[in-house]
Structures are given as C-alpha cells and as structure tokens.
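One protein chain omitted, others in place.
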Amino acid sequence: MIKVLFFGRLRELLDCSQLEITDFEQGTIAQLRLELANKGTKWAEFIAGNNALAAINQEMVEETSMINSGDEVAFFPPVTGG
Amino acid sequence: MIKVLFFGRLRELLDCSQLEITDFEQGTIAQLRLELANKGTKWAEFIAGNNALAAINQEMVEETSMINSGDEVAFFPPVTGG
Amino acid sequence: MISVQEADFNLNTQYQMLRAKDNTDGAIVTFIGLVRDFNQGHDVTGLFLEHYPAMTAKSLEKISDRAKERFKVNQLDIIHRVGQLALGDQIVYVGVSSPHREEAFACAQFVMDYLKKEAPFWKKETRKKQQQDVWIETNQKDKEALKKWQ
Partner (left out) sequence: MISVQEADFNLNTQYQMLRAKDNTDGAIVTFIGLVRDFNQGHDVTGLFLEHYPAMTAKSLEKISDRAKERFKVNQLDIIHRVGQLALGDQIVYVGVSSPHREEAFACAQFVMDYLKKEAPFWKKETRKKQQQDVWIETNQKDKEALKKWQ
C-alpha cells in the first residue's frame, strides 16, 4: 500500500487531496504516473505532464526513483513560496 | 590659496591635519604632491606614495585633476569604513 | 533556527537572536519577503499560502544545511508563514550572521533561491470576488536563479 498526496492547483484540478493504492508493490514514479493517468481525462492530462513534480517520503525525486510499499508519494505544481 | 587636509594614518604619520598654501595658483594633484614632498623626509615618503588617495572639494580625483585657488584638497589612506 | 508558522514574526526579535555576542560577527544580512500586488487592478486582497506540512520544515532544513556547508556563517535562521495573508504582510524571513559580508549576502540569497525552487509552498492570490482566486505561477527568473550556484 502507498499513500499519494496532491497539493496546490493540482489538488484542485484533480479534486483530490489524497488517495491510497492498496495493490502497489514496487515501481518508479514514471510507472505510478501511468497508473494514475488511467483514472480519467483530467488525470491523464495533469499527472503525466512535466508540471507535476514528485516527492517520495517528503524528498523531491526523479522519474526513475523507486517507490516501495509503505511510502508516501506526493505530486504538486512547481513551488511558489518565499 | 588652497587648503590641504590629511586624514587617518596619514594625518598621524605627518603629524598634520590641515595646512594652507597661500601661493598656490593652479596645478594638478601630481604637482601638489611634489610640492608637499619638499617639506621633509616623511612628506616625501608618504605623500608621494600610491597609498595616499586624493580628493578635490570632497570628490575623489585622479593624479591629472586640476586644483584651482580656493579649492579644498584632501589626502588620505585607502578607506576602511563599513 | 527554522520555523513554519501561521503567526507573524518580528524582525527585531529575530535580529536580537542573531546578535548573539559572537565577536567574530562582522555582518548581518536579513531578507524579508512581503505580500505584494502581483496583478494590479484585480481587487487583490492577499495570498493564501498552502504547504505540504510533513515536508516543509524538512525541506528548509536541507536547504539550511547545504547553505551552512557552503558559506562560512555563524547563524542562519529561516521563518516561512502559511495560511491567509493580507497585502503587505510578511511571508518569509532569512537572517544570517557571518564574519564577512560577502558570505552573509551569498548565504541569504542561496537560501531564498533554493527555497523558491524546492520548498513545498504554493501561493494563491485571493481577490474580493472569491471565485476569482488565482494560483501564482512560477516565474522564469526563479527557475534560472539556481544557475549561479552550480
């Protein structure tokens, strides 16, 4: 099981702040994007794009980074704090 | 007549904070340095050197800048404020 | 010191903390980011700062560690606010003390450049008519600011 969080504009576009994937064993961020893209048009459009950054366990990661069961994954737009 | 001021370490080395040259009509900073160097060994040593910066009427100037009668000239070491 | 908080902060209190009697401190640089009017004429009332709570402090600590490794500084403090802020409100504080001004300036800039690129905060501009709230876009300058540190 993994937990997936969404923030900012992305959270609003997907109308989802958090979901759980119970049958996720292991895979890359890129693979998780593909899986989420199957959830519908908006998901395909916004999760696949380069504008959704990814973090695993609160650390920014690359497309090839591995997600393991139990991890907290997050997708969000480029940050705009400061 | 011109007024010549000295500051910081230079003032202490020359043991002089201010002097007046009554017969000075016109000349460059370089010429004034030569004239002051005649005042003695310390003057020759410290005024001629590159380590005495020059200002005319409170503006930093070059060796070739002209001094006119009535001007306030200053010599001082590299500044160390801030 | 790193803090992510809803409450406002006070520059004077922060400055007293920085001036902690280290006789090698020759320079103190502070940066304060304020809520400014991004889109004039749109009845902007302020900003809402969303963040990723589990990640924000962690992310700022990572940036702070990297900055302290790179620059010779005595103290480095970061405060970032979250929640609803009004026009002119303080958003972020970075304070640095160092023996030398070059290091103090560079450290504060480094922290702000990385914060703008990596720290999980998102600004939404709030307007008088609620339905017109607009997420602020990243600007190109912020994307390119990191180049000078690479």
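Should a chain be cited, it is by its letter among A, B and C, assigned in written order, with residues numbered from 1 in that chain.
By our rule, contacts are C-beta pairs under 8 Å (C-beta built on N, C-alpha and C of every residue); 3 or more make two chains touch, one makes a residue touch a chain.
As the structure is a prediction and not an experimental result, all values here were calculated from the model.
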**Message:** Considering all chains of the complex, which shown ones does the missing chain contact?
**Reply:** B, C
**Item:** Absent-chain contact - pick from C:I2, C:I32 or C:A57
**Value:** C:I32
**Request:** In the full complex, which bits of chain C touch the chain not displayed? Write them out.
**Result:** 11-12, 15, 19, 21, 23-37, 87-88, 99-102, 104-105, 108-109, 112, 141, 145
**Message:** By the contact criterion defined above, which parts of chain B meet the unshown chain? Give residue numbers in ascending order.
**Reply:** 5, 7-9, 12, 55, 58-60, 72, 74, 76-82
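Here, only the chains that are shown with their structure count from here on.
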**Item:** Centre distance in Å when chain A and chain B are each reduced to the mean of their C-alpha atoms
**Value:** 71
**Prompt:** Counting in whole Å, what is the centre-to-centre distance of chain B and chain C, each centre being its mean C-alpha position?
**Reply:** 48
**Request:** Report the inter-chain centroid distance for chain A and chain C in whole angstrom, where each centroid is the mean of the CA atoms.
**Result:** 26
